[in-house]
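== chain A ==
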Amino acid sequence: MAQMKIAKVITRSVLSRPATRLYPFEKRPFFRNTRGSVSIEIDKCIFCGICQKKCPTAAITVVKASKDWQINRLRCIACNACVEACPKKCLAMENAYSPAVVKKGADDAFHQGDKSKAEATQA
Partner candidate 1 sequence: MATRTIIPFGPQHPVLPEPIHLDLVLEDERVVEAIPSIGFIHRGLEKLVEKKDFLEMTYVAERICGICSFIHGQAYSQAIEGMMKIDVPERALYLRTIWGEMSRIHSHLLWLGLFADGFGFESLFMHSWRVREKLLDIIEETTGGRVIFGTAKIGGVRRDMDTFALNRIQGELKTIEKQCREITDVFKKDGSVQRRTKGVGNLSNKDAIALGAVGPTVRGSGVAIDMRKLGYAAYAKINWEPVVETGCDCYARCMVRCRELYQSFDMIYQAIAKIPEGPVDVKVTGNPSSEYFARVEQPRGEVIYYVKGNGSKNLERFRVRTPTFANIPPLVKMLGGCELADVPVIVLTIDPCISCTER
Partner candidate 2 sequence: MMVHVEEQSLVTVDKSQLVEKATQMSKEGWRLVQISCTAKETYELTYTFDNNYKCSHIRVVLPKGDLSLPSITGAYFAAFTYENELQDLFGITVQGLALDFKGKFYKLSVKTPFAPKP
């Protein structure tokens, strides 16, 4: 009958499980390639500043003198430009999104610890 063409689709969706997921009890698994958030292995970083130049939203701040690397999570658009540009391959794109924040302005800061001090205490 021309009036109820959609009957087959609706009957099937009534009788089977819902198409939606009961978040937050069941979380959605991310794919391997998902561009979620940027992470850094701070010990490999040489503070060249190329990632800061390539970032289109100016989310990364690199300070060579004090060996600090900061990223503003709210400005980062997860475009992968910094990961592709890093010469030491210490940046990686994780597939989980960064968690929600309640206050703007706090950066995620990483600091490269003093290597010579660590060797002196070991010796």
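Per the selection procedure, all candidates are chains of the complex that A comes from, given by their letters.
The criterion applied here is as follows: a contact is a pair of C-beta atoms (placed from the backbone, for glycine too) under 8 Å apart; a residue touches a chain by one contact, two chains touch by 3 or more; residues count from 1.
Everything numeric in this text was worked out from a predicted model, so none of it was measured.
A.B. asks: Of 1 or 2, which one touches chain A within the complex?
C.D. replies: 1
A.B. asks: In their shared complex, at which residues does chain A touch candidate 1?
C.D. replies: Result: residues 2-6, 8-10, 13, 19, 31-35, 56, 77-81, 84, 93 of chain A touch candidate 1.
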